[in-house]
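Below is one structure. I have some questions about it.
Shown here is a partial selection of chains from the complex, left in place.
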Amino acid sequence: MPIGSSLLSWPLLLVAGTLGVAAGVGGYAFAYAKGTSYLGNDPATCANCHVMSGQYEAWQQSSHHAFATCNDCHTPAAPVGKYLTKAENGYHHSMAFTIGGFPDVIRARAGSREVVEGQCRHCHAAVVDAMTAGGEVSCIRCHASVGHLR
Amino acid sequence: NVAEKKSEARNPTVRVVELTDDTEDPAVWGKNFPAEYDLYKRTTDMVRTKHGGSEAIPHTPTAQDPRTVTSQSKTDADPRLKTMWAGYAFAADFREERGHAYTLDDQIFTQRQVVAKQPGTCGQCHASVYVPMKKLGNGDIFKGFEALNKMPYSEAKQHFKHPVSCIDCHDSQTMALRVTRPGFIEGIRAFKASQGVQNYDPNTMATRQEMRAYVCGQCHVEYYFKGPEKRLTFPWSKGMKADQIVAYYDEVGFRDWTHKETGAPTLKAQHPEFEMWNQGIHARSGVACADCHMPYMRVGGTKVSDHWVRSPVLNLNRACQGCHKWPEEELKARVEAIQDKHLELREQAFDALVALIGDLKAAKEAGKTDAELEKARFLQRRAQFLFDFVEAENSTGFHAPQEAARVLFESIDASRQGQLTLRDPSFKPTVAVVTIPPPPPAPAPGIQPAALTK
């Protein structure tokens, strides 16, 4: 099971998700900035937010452009986890985008990093079986560029 | 507000005024580019980092120096500097550098202007000289450059209206970066020629990324004033490394001044940030000055370059995290780890240099002849230039840690060998001793001997 989903707390996420869609400012941003994009899989919709455009361009240049879209890496594979993570991201990003206060150079939160790590293992289970036998190892320590050419 | 941000993003530059190649005043440019201008004005702010930035020190205004705030005096903080520069204007006043807003004032009011008559050349790096050069040269900046160089500073000053300003780095029509300083154009041409590239012209042949360092390399470089016409010259024709530069000075037989205590034909190095950066892994990786000192930031919905040029340690998220995903605290610790290690060597190399100066002074007072002192004096010249090169470089080792350590290694070796030659006339230094001719006797009219300028 992807590591990421185990770390997210259910009640907190439900609240966050609800807020993200319904609450005043967040809701406006969500609708105006084509927040419904969170529900689909088209990477271009992530880039509706211009702050995502750098990552979008870097994704287009990356080795995974042909294999994986944003959600393949940034949301857990399990169906419930996927929409919860989207809700959480949606809330977080709408709030951040509207109110500001986020850094100019965005950095992944620890939780989203774990989601990504889980997704690597999800797709590459066969290949990394032997190496992960011993337990914790971070994929993006060595493969930082697979999703976004850096 | 999302709607506002979207419209800003679509329309980043509303041209409210017409800029020409003669528009000097940054406030006028600021009408078209308010974000950049507002940031540019913030270069007045003074914030200290562990080893950089700057600190506001209150100053009681006097007639000669009306500033109410200056930066800390380095010569007071470390008196070894006065020993190293004995007999030279720098011993009188040398301060921590601060933001671009102060470039002109700090030059005009430094005590170095009092103890020595400075030439107009100085203005090249402290004032907005593009328009003045054009005017003085009737449209030819090289002619204007020559005219300004030759004036005494007090006369040249009349032509200076602004500190470094938009037009010094930008083309008014396209806003493209542009090199406006003849000194850099000539210097980089000589450097490229040493690498086998002939007739190099940065304004037509450099990439945009290179220009993001070249505009800084117009000023953040080692230089000297060549000949009686005081032509601002970047000594790069043998290469940009400290030893290549000192070899150049040996070859042309140049000295900045004669050391008061020892009689050595000494050289002063200044702010070789461009040269040091050039030796480091960031330059090698194509990371330019502007990437760290003017990183992109969001203003409203647009991305602008942070024209509040300052220490990246005050701006780690934008300056570093685009490339390095480490937390800010960790990035700061990395910078400081490099700098602290660097300072350890700097301390030791400095003590060795001061010890050599002390030994030389004693030997001279004890009546040793010029011939007997020649080797040690030459080694002082070398040890000091190499030390000063690293000392004057303002990143405290960060721009090229291994190279900075290498230069300090060469410096301490020269100091210790100097001490050895004084105790043992048969000691053979590992570098060939070059005879430096005496300084030219007749100063150019209105200007003090080279011995007192810079």
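A and B are the chain letters, set down in written order, and residue numbers restart from 1 in every chain.
Definition applied: a residue touches a chain if its C-beta (ideal position, glycine included) is under 8 Å from a C-beta of that chain, and two chains touch if they have at least 3 such contacts.
A quick note: this is a predicted structure, and the numbers were derived from the prediction, not measured.
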Protein chain stoichiometry for the whole structure, using the labels that appear: A x1, B x2
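Note that in this section only the chains that are shown with their structure count from here on.
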Centroid spacing, where centroids are CA-atom means, of subunit A and subunit B in whole angstrom: 45
Residues of subunit A that touch subunit B when the two form their complex: 28-29, 32-33, 50-51, 97-98, 103-105, 107, 144, 150
Interfacial residue positions of subunit B with respect to subunit A in the complex: 1-3, 9, 295-298, 301, 317-318, 321-323, 325
